[in-house]
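For this depiction, one protein chain was excluded, whereas all remaining protein chains were kept in their positions.
By letter and in written order, the chains are A and B; residue numbering begins at 1 in each of them.
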Amino acid sequence: MLYREAGQFKSTYEADAAVFPLRQDRIGIAVILVLAFVVIPLTGSSFVLSSVMIPILVFSLAAIALNILTGYTGLISLGTAGFMGVGGYACYKLTSAFPGINILVHIALSGVFAAGVGVLFGLPSLRIKGFYLAVATLAAQFFLSWFFIRVPWIYNYNVSGAIEVPTRTLFGVPITGPNATPMARYYVVLGFVVVMTWLASNLVHGRIGRMWMAVRDMDIAAELIGIRLYPTKLLAFAVSSFYCGVAGALMVFLWLGASEADSFNINQSFLILFMVIIGGLGSLIGSFFGAAFIWGLPIAMRVAPEYLGLTINSATVEHLQFMVVGALIIFFLIVEPHGLARLWQIGKQKLRVWPFPY
Amino acid sequence: MDILYQIFIDPFVQMVQVPDLFVQTLWEGLVSGVLYALIALGFVLIFKASGVFNFAQGIMVVFAALTLIGIYTQLRGWGVRPGDLAAFLALFITVGVMFVLAVGVERLMLRPLVNQPDIILFMATFGLTYFLIGLGELVFGGEPKVMIADDLHLPRGSIDLKILGGLVSLQKIDIAAAVIASIMVATLAVFFQRTRIGRALRAVADSHKAALSVGISLEQIWVIVWFAAGIVALATGIMWGARSNVSFALQIIALKALPVLILGGFTSIPGAIVGGVIIGVGEKLGEFYWGPLLGSGIESWLAYFIALAFLLFRPQGLFGERIIERI
Partner (left out) sequence: MRSPTGNEIAAGEAILSVENVSLAFGGVKAISDVSLDIRKGEIRAIIGPNGAGKTSMLNVINGFYTPQKGRITFKGATRTKMRPHEAALGGIARTFQNVALFRGMTALDNIMTGRSLKMHSNFFWQLLRHGPAMREEVEHRKRVEDIIEFLEIAHIRKVPVGVLPYGLQKRVELGRALAMEPDLLLLDEPMAGMNLEEKEDMSRYVLDVNNFYGTTIALIEHDMGVVMDLSDRVVVLDYGRKIADGTPDEVKANKAVIDAYLGVAH
């Protein structure tokens, strides 16, 4: 009888309209935040922070971006990685040009650049629907991939074609570059992700979220209610691309510390799409589930054979990963098309009535 | 001013001044167009008959080709001689494998997802793609392989035409590919329009429920159509592999079939050829004559922009059906 709403009465609409109306949910969020901000940095090793938590957080942000566009507004996008790249390279150019301004500002600004590019490629979206829109985003993806290699200005004419991240500090602590500790980087990424998730949640629960979902579910009816399709879709592109851009900047500056030609290719776009499918389309928490799952599965598969006492070579493990991810996508779509987020909701439902079966 | 000249005048001047190079490029475009069309054909088959956009068509091409080579190698390893016997035996077995694949896909993927919205099925084919990539790499290894063109008696060499003041060289294998593609298109077009099964396939594409209610067996139809798409994939894999090696990079190139489908329409079999040729030619000419302006490699995205431009003016493609929204 832990998780129930009996006895929690709301006396104002404001209280009922809160994002987490149940007390138990609020406690849950508090616990997660404590875990994230206190427990993990203190107990986690460098490996866990650098190679598990930071990537999962960065991908969660990218998955939220794709969710806003595809999950909430129904606009298929295969260009997520490309827009991330815009953010990553924009941040590089900005901080090269204005090294005195704090890197956090640059990261936010690179989101704006990515938003601009996203809107540009979203402009055809009025006349084009469904699969056809996937082509526009593919065009963006392939064009941007090409652009990042062929236009030397973007990587400051560096001979290798790759960029190396310069050292930048916050309150005197290095947070980017070779001297930045995993913990410092982790906190910056965590900060960005927490704030941006909160903002996304606000948007999605209010009138803008409803407009997006209306466009997704039945755009004809949405129009007849007075929702203007084009501005709504463009807004989705802008917000989604902004999130992509920030995720990309975080990826380059706070995770990899570098970027090369292939960092933002079509395969990464697919990967993020899988995160969103498995996590659950149209669910913010699903974005986190999906990212954790897709990122964590290969790690688990690499480590598992040791525990089981088997030796499998790493190439085979990689092939098996592909097969497992592919099979799991089909499995999820059959069993629960709304992904892990729905399973989570069902779990909470069961918890509501526990210990009774229904 | 100078840049305008470079974009709008210069390339055409070049085309006229060195016409044999122009024709050669045109031919190359045609050839790659035919191959795009074959991939698109597989898409159209499945889409036309089941309403599913089979993202895995590209990997099916690779997988079919790899299976063929793999079985051939195994047969030779067991001492089967002469080479062409092994090749055709391998071909026969590979056709069987594609049938088994079709049955597997129907039973494990399509049947559980019947009546789900198309987008779910589309995403399932993403899963299928990744699965086949993993399986292919696991069983056959990731390095590029050489297609067994000789043992399959595919023509070699080229026909060299001394025309237009220069040399235009046409590879015989490419001519063979064009011929085979045309035959396939014609056969399939007739099949869909004239036969009972073809009609049933079109009914299924329109509505699963309605087709079920008139007694059409969805399972049989799906197996047939995925098998047919598998055969087309095999033919494509052989032709493509004969020109350049078979590797997993092919799978990404297969994405180019999307622009082809946009031009030709998702449900038109002849449209696949026309769309393929337009994209292939447009891409090659674009890369050769305008590429140097922008830096090389514009082939990687040009096709999509051509398709995009098309979409803005004619969303249903050249041959596709006009979508009328009724409410």
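Here, a contact is a pair of C-beta atoms (placed from the backbone, for glycine too) under 8 Å apart; a residue touches a chain by one contact, two chains touch by 3 or more.
What you see is a predicted model, and the numbers here were worked out from it, not measured in a lab.
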Out of A:22, A:40, A:213 or A:234, which is the one that touches the chain we can't see?
A:213
Of A:108, A:123, A:170 or A:227, the one touching the omitted chain in the full complex:
A:227
Answer key for A:199, A:258, A:299 or A:346 versus the chain not shown reads A:199
Missing-chain contacts on chain A, rising order, are 12-14, 16-17, 19, 199, 202-203, 205-208, 210-211, 213-214, 216-218, 220-228, 235, 282
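We take it that only the chains that are shown with their structure count from here on.
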Where chain A and chain B are represented by their mean Cα positions, the distance between them in whole Å:
33
Where on chain A does chain B make contact in their complex?
76, 124, 127-128, 131-132, 134-136, 138-139, 142-143, 145-146, 149-151, 220, 266, 270, 273-274, 277, 315-316, 318-330, 333-334, 337
Using the touch definition from the top, list the residues of chain B that touch chain A in their complex.
53, 108-109, 112-113, 116, 119-120, 122-124, 126-135, 137-138, 142, 252, 255, 258-259, 262, 266, 294-298, 300-301, 304-305, 307-308, 311-312, 315, 325, 327
